[in-house]
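A single protein chain has been omitted from the complex, and every remaining protein chain is retained in its original position.
Lettered A, B, C, D and E in written order, each chain numbered from 1.
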Amino acid sequence: MLRLKNIAVARGGVPVLSGVSFALEAGQALILRGPNGSGKTTLLRTIAGLQPALSGEMEGAEDRVAYSGHADGLKAMLSVAENLKFWAAVYGQHDIEGALEAYALAPLSDRLAGTLSAGQKRRAGLARLMVTGRPIWILDEPTVSLDAATVGLFADAVRAHLGGGGIALLATHIDLGLEAQVLDVAPLRAMPADLHGASDEAFL
Amino acid sequence: MLRLKNIAVARGGVPVLSGVSFALEAGQALILRGPNGSGKTTLLRTIAGLQPALSGEMEGAEDRVAYSGHADGLKAMLSVAENLKFWAAVYGQHDIEGALEAYALAPLSDRLAGTLSAGQKRRAGLARLMVTGRPIWILDEPTVSLDAATVGLFADAVRAHLGGGGIALLATHIDLGLEAQVLDVAPLRAMPADLHGASDEAFL
Amino acid sequence: MSLWEYANPVKFLALSARVQPVAWAAALTGIVVGLGWGFFGTPDDFRQGSTVKIIYIHVPAAWIAINAWIMMLIASLIWLVRRHHVSALAARAAAPVGLVMTVIGLLTGAIWGQPMWGTWWAWDPRLTSFLILFLFYLGYIALWEAIEDPDTAADLTSVLCLVGSVFALMSRYAVLFWSQGLHQGASLSLDKEENISDVFWIPLVISIAGFTLLFIALVLYRTGTEISLRRARALAVRLDKEL
Amino acid sequence: MIALLLRDLRLALRAGGGFGLGLAFFLILTVLVPFSVGPQSALLASIAPGVLWLGALLACLLSLDRLLALDYEDGTLDVLATAPLPLEAALAVKAIAHWITTGLPLVIAAPFLGVLLNLPPQGFGWLVLSLLLGTPALSMIGTFGAALTVGIKRGGLLLSLLVLPLYVPTLIFGAEAARRGAIGMELETPLLMLSGISLGSIALLPFAAAAALRMTIR
Amino acid sequence: MIALLLRDLRLALRAGGGFGLGLAFFLILTVLVPFSVGPQSALLASIAPGVLWLGALLACLLSLDRLLALDYEDGTLDVLATAPLPLEAALAVKAIAHWITTGLPLVIAAPFLGVLLNLPPQGFGWLVLSLLLGTPALSMIGTFGAALTVGIKRGGLLLSLLVLPLYVPTLIFGAEAARRGAIGMELETPLLMLSGISLGSIALLPFAAAAALRMTIR
Partner (left out) sequence: MMPDLGKYSIYVLGAYGATLFLMAGLVLLTLRRGRAARAALKRIEEETARNGKG
């Protein structure tokens, strides 16, 4: 379960979103939408614990989150399998077969990650989530560079994760064909009136 | 006019596409499609002159191409306007107003490029094409990270470019709403039989 | 009213606006009187000749250089513990002043060294420690300049200041171990017998007071500058939030 | 943690991973010294311990910018920061990996380069010992510096600028120990101080480094 | 071309752009030398010209990895390679910008650091002259090295390795000229050779660098 209450987030010291509240039960997914620069990335990084929230309460995220941002966290000089094995070990897991299978990576598993095409790299990055064993997936524009077939694989993987009692939180501009709640962050833009806790608030 | 005849291209010494032929007249656009790893990026880089073709003939590309790849060519420490002015100067142009307007960048023009969100950065990267004054635009997944409204701006910019007698060549996985020819590169995958000119051919 | 009230930028500016004219005037007076008296009104030393006049610059500058770093250390700690913006900005404002004072101390020392020791520079522990302090100032300022986000920059420079202070102290011991000195020992201590004579002492103390006041005035003004920049940034952000 | 150590070592060994580059830099630098100060062997012998220590320090320094920056760029640090491993431990492990791939080879190579610079025979043992005691501090201090500068594009030179002053005590005691060893003087004090700096750095700096890193990636 | 030069200079001046970092590195390195070889001023005076030349060379070297790598990473080089500007000219301009932001400050700072190392008074002029004649070669050779290694992630150390051997002749003649100047010997030959190396590099290396760059980005 993941619950946010009245969260406000800032980027570069500037508040971008405020009053973000939602609750996700096991098996639910939420898709964040909003125009460029509206603060989706910032919100996701906050939930993942990479930056502090300005204000508000958050519950259920600590130590249960697997985050995948714009960069993939792959080492160019390690093969796909080595990369996945490393991340599995960091999260105390062992098995990477399921992840390789889910993204049809078996034929690429011995290729160095640095020689993959943009979409193949993304696929390997997404497979990393499956070896973390974490219940909450946080995904920032996961389908960038993916072709239609792979977007399908990704949707299947998310569905399987939800089916197993997981939670998923995605920011995306395109339609993934997932049955999920949608949160449009555009109306939540931080207004000058509610910029409480911004790091530069003291200067106003 | 841009004409390719029987072009074969390689990546990392391995041929990926062969027998690519097409011709584009002024005012025409071509969209490359194909699954991940099929060789779209490789083909575009070849046409832009960043790597040599293995074999085949190409006409009309030399010194008439403006290329925009996965990276945007923006300096994080220069403002958006400074970035565009620099590129305009390199291409012997002066005016950047049109480019700023086409992508609604005016409010961002004094922001350092490094502080933009993913989509805003991409917008500035696309605006760069407009200050080159080059007739052939080569775009590799131009709409990555863009929201729907900005994809519309981009489509308008391409249409205006075509209307002015330009040519555009795009690789993309999503639908841009452009009236353009489509080339699916999947069937053109290089077969072992037609590996002429691969850099390791001498060892066969 | 608690002292921490002045950690609010607005309150700080108000206070600083009241203090500053006094500080500037007193600083100017102290420096003019101290240096003027020292330069025009004191006799030559029987051994050092007229070069002794350099002391009225050299010692105050060295004193400020060292104490500016200590002030930055305290301000950094306050920022890390209580997150008062003014203290972070004051540390930032003080660093260039400390750097310039270090340079003045080094330069006047070098100029003094030529007639006294026959060399511009020697690897004496005091001189060497001072040079290391100069390097710490450089690194600290470079880190401030290199980081875009002001709060992150404040955090990181504060950590650097803490860790750097520990290492600066260790360097001092290392340097003492490594080389024996030529440089004067402390001659300004109040409890010691052989204090330098009063003719030199009084203008020196006035000059030190003048330099200290100048430091205070400069830091107040510069902190105000930093606050203005932050405030302008905060307002600008809220204005062109139109994306 | 073991996984992280193994991965770092494996990456260092892969082509382009940088293993041995520090060593090669050390070698070239030592070779350049006679070119720049002239070939008189007495002069070289008297500066040999210092040059070798300085060379080791620079070789270490130059490999620092790979320590965290690569992991930052490809997003690994973001993931590590949200992983179950405490960040302090991760950074300590990275410092250890850096020492194994850079410091240790330098320690082993130093005597051979000592020959090139006419280091007196009795000095070899002390040189190696002082490097062995001192290079762990260099790696750990360097990790702290890398954590401070990791978000900065090509912060390599800035990193050097921040780290070099921090290296001063280590260098003074290390070079002093090696120099005294070479001329047969008593050298217990500098060796003790050197060990003290190393132990202190290893015990405390991972916390400072993790704090700095949390600030940079946020 | 002017636009490129201005842009590079402006980038260097911006916060975090690295202007002055090379200088600071030079300073710190010079300071570290006495720490490692000991504080005796006669010894320091005899190695001063060599140390200053070596320090200038290293400061130059360390700033090389910003020369092209940043432009590579953000895609600027791809665009420059397809732009109307000949790549040779672009690289020559980048070398000039590098010299202005790195080499020139080093030349200006060298005499002050000479004081720290007890350089004999008569040596100052010659030191500055030799650096003035030699640093352009360092920038140009460095640009060539940067073009060779640009595709390599964090290739900084590899770059150093490739470039250092190429720097050897410049270093030998430069340091020799400065040393002879310091002790009042005849120094026409090394100065002539130094000028020759600089002129030759500036005339020919842009072509080699452009050829290398075309290969690396393909």
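As a working rule, a contact is a pair of C-beta atoms (placed from the backbone, for glycine too) under 8 Å apart; a residue touches a chain by one contact, two chains touch by 3 or more.
No experiment lies behind these values; they were computed from the predicted model shown.
Enquirer: Among C:11, C:183 or C:238, which residue is in touch with the absent chain?
Expert: Only one listed residue reaches the unshown chain, and that is C:238.
Enquirer: In the full complex, which of C:7, C:23, C:71 or C:97 touches the chain missing from this view?
Expert: Once the missing chain is taken into account, the touching residue is C:97.
Enquirer: What residues on chain C make contact with the chain left out of this view?
Expert: 35, 39-40, 44, 49-51, 53-54, 57-58, 61, 96-97, 100, 103-104, 107-108, 111-112, 114-115, 214, 218, 221-222, 224-226, 228-229, 231-232, 235-236, 238-239
Just so we're on the same page, only the chains that are shown with their structure count from here on.
Enquirer: In terms of C-beta pairs in contact, which of A-D and A-C ranks higher?
Expert: Counting C-beta pairs in contact, A-D comes out ahead.
Enquirer: Between chain A and chain C, what distance separates the C-alpha centroids? Give it in angstrom.
Expert: Spacing between the chain centres: roughly 48 Å.
Enquirer: Between chain C and chain E, what is the gap in Å from one C-alpha centre to the other?
Expert: 34
Enquirer: In whole angstrom, what separates the CA-based centres of chain B and chain D?
Expert: Spacing between the chain centres: roughly 44 Å.
Enquirer: Provide the list of chain B residues touching at least two other chains, using ranges where the numbers run on.
Expert: Where chain B meets two or more other chains at a single residue, that happens at 70, 76, 115, 120.
Enquirer: Any chance you could list the residues of chain E touching two or more other chains?
Expert: Where chain E meets two or more other chains at a single residue, that happens at 15-16, 21, 24, 28, 35, 38, 70, 153.
Enquirer: Write out the stretch or stretches of chain B touching chain E in their complex.
Expert: Result: residues 45, 48-52, 63, 65-67, 69-78, 82, 86-87, 89-92, 128, 132 of chain B touch chain E.
Enquirer: Which part of chain D faces chain A closely enough to touch in the complex?
Expert: 2-4, 7, 10-11, 14-17, 73-76, 78-85, 217-218
Enquirer: Quick check: in the complex, which residue numbers of chain E touch chain C?
Expert: Per the stated touch rule, the residues are 15-16, 20-21, 24, 27-28, 31, 34-35, 38-39, 41, 44, 115-116, 118.
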